[in-house]
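All protein chains but one are shown at their positions in the complex.
Now for chain A:
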Amino acid sequence: MQPINQFTGVVCPLNRTNIDTDQIIPKQFLKRIERQGFGQFVFYNWRFDDDGNKREDFIMNQPQYEGAEILVAGENFGCGSSREHAPWALLDYGFRIIIAPSYADIFYNNSVKNGILALKLTEEEVAVIMERSKEEGYRLHVDLEEQSVKDENGFVAHFDIDPYWKKMLLNGWDEISVTLTEEDYIRQYEEKVYGQQYS
């Protein structure tokens, strides 16, 4: 995965709570066997009508949010299914950063593992960003090392992140390789519980 540290991008506000993964990537697109190419389907039923035409009133379709790389949303973002197609689609569409007051647990894990920084700010802070990002070209600057989010008009917020996830994201590490450096522990466990080793 791609490492991430400092990032500046245009913000797109999606002011809904409990946005579920069925909305992020509807099931008709889960049949593909690749990881790539899901961006065109992100929020499909909100972006397009039944005939496949763009819904002009949907926020992501408005010209000012074209090319937005930071998505801000309401609480419990990514609830529902465990489909990793959701972060794949968000990433492929161009979102590197998500900001919300809270996330569903599985979605959060899935995002981190794909190098998406899903960061938590308070409801009040999210509300400020929602409001300010109505303005065309509103950008945020995110600094993972420093755990901060800033805009050009004096808004500053700090976020917490698990130190382990932080390290993974900063370095863009492949988790399996990291785990295999601990293979001795796995062997010991297998020896103890299963009475034999498997590698």
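We adopt the following convention: a residue touches a chain if its C-beta (ideal position, glycine included) is under 8 Å from a C-beta of that chain, and two chains touch if they have at least 3 such contacts; residues count from 1.
Just so we're on the same page, contacts and distances are computed from a predicted model.
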Tell me the UniProt protein name of the chain this structure doesn't show, selecting from "ABC transporter permease", "N-methylglutamate dehydrogenase subunit D", "NitT/TauT family transport system ATP-binding protein" or "3-isopropylmalate dehydratase large subunit". "3-isopropylmalate dehydratase large subunit"
Omitted-chain contact residue, chosen from A:P63, A:G137 or A:P163: A:P163
Just to verify: which one of A:C79, A:I98, A:V149 or A:L169 makes contact with the chain not shown? A:C79
Since one chain isn't shown, list which residues of chain A touch it in the complete complex. 15-18, 20, 22-23, 26-28, 30-35, 45, 50, 74-76, 79-84, 87, 102, 104-106, 109-110, 113-114, 162-164, 175-176, 179-180, 182-183, 185-186, 188-190, 193, 198-199
